[in-house]
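Missing here is one protein chain; the remaining ones are kept as they sit in the complex.
Let's look at subunit A:
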Amino acid sequence: MTNTDHAILVEDLRKEYGPKHALDGLGLTVPRGTVQAVLGPNGAGKTTLVRVLATLLRPTSGRAEVAGLDVLRHPDAVRARIGLLGQHAAVDEELSGWQNLEMFGRLYHLGTRGAAARARELLDGFGLSDTGRKPVARYSGGMRRRLDLAASLITEPDILFLDEPTTGLDPRGRTEVWESVRALVGGGTTVLLTTQYLEEADQLADAITVVDHGRVAAEGTSDQLKARLGADRIDVVSRDSGDLAPAAAALGAVAGAGEVFTDPDRRLASAAVTDRMTALTETVRALGAAGIEAEDIALRRPTLDEVFLSLTGGPTGEGGTGTPTGVGTAANTSTAFGTDPDRTDPDRTDPDRMDSDRMDTRGANA
């Protein structure tokens, strides 16, 4: 019981599989009652980190404390304080939701009656009370994830690990999980959330740690990370695709040193600028002088996608260089900017996945 200010404390954590370093000296501190997002591409070490913290995996070296308890020396005490929502539903597919929760309740030693009451309560709370005897195998993805989340909350844990909680869910399922997480955080639970969705980190987390190749690439609040990339950006959407090149040239003149990205599909030119208001005025003037009609001109903060790409140097994990990801190469980086032409709110980002490989298995990521 060394440091109880921190819900989670990780120092120089390493996990090696032969020559491969799943965790390569990772460090992390999560204050109590906060939501920490661990953001990174596939193979970055996110799942390995969660499995070490949840006492499922022994690290090669380093220190990991949960609720002030060393995960290697006091695994049982740690287990009594955590809840885990893994990437894959950790429930018995052959049993019903009630049977699952009641069984887990007994295994948390709530007693026969206590386990039954808690199971009923959680089923009601997660909108699963009408599932009856139906086996979990016949649940929808969203229902299964909600049951899984309910199972992680049987003893109202101090610390909850959510490993890519919305991966593979449709937008509705995603929203449902987000709402549940927000409700929990209101109750004072510390949450460590891994995700590949930038929007998810932005929406839910107090602090974000960007992880790549088993190391911390950057950390801070969403605003701090955006600020790290520096300047605000100006987006210009030309009305006519023929106007895109001159619009980009006009924008380039204003931006000076800043590189101009263009996306012909969206007739979009985008550049980082230093002096925001002056730059906006100058852009409008330059476009007018060039006789270009703009459909939209917007001044905005950089999105987390841009921050993420600049920090990790690309969306792919280790050895992922050969994989066409759709967002990874310089030529189409602009598609990851989340600057859809029909988008009006400049701070909203679509939850584009940062990689194309959804087939990642537990084994490969562990």
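FYI, a contact is a pair of C-beta atoms (placed from the backbone, for glycine too) under 8 Å apart; a residue touches a chain by one contact, two chains touch by 3 or more; residues count from 1.
Keep this in mind: contacts and distances are computed from a predicted model.
A chain of the complex is left out here; the name its UniProt entry carries, from "Trypsin-like peptidase domain-containing protein", "Acetolactate synthase", "Carbon-monoxide dehydrogenase small subunit" or "Transport permease protein", is "Transport permease protein". Within the full complex, the residue among A:K46, A:R79, A:H213 or A:K226 touching the omitted chain is A:R79.
When the whole complex is considered, the residue among A:I8, A:L69 or A:A151 that touches the unshown chain is A:A151. Touching the chain that is not shown, out of A:L9, A:L28, A:A54 or A:V216: A:A54 (per the contact rule at the top). From the options A:R14, A:R32, A:R106 or A:R276, the residue with contact to the unseen chain in the full assembly is A:R106. Among A:E16, A:D92, A:E121 or A:D206, only A:D92 touches the chain left out of the display.
Residues of subunit A that touch the chain left out of the display are 51, 54-58, 76-77, 79-80, 82, 84, 86, 88-95, 99, 103-104, 106-109, 135, 151, 362.
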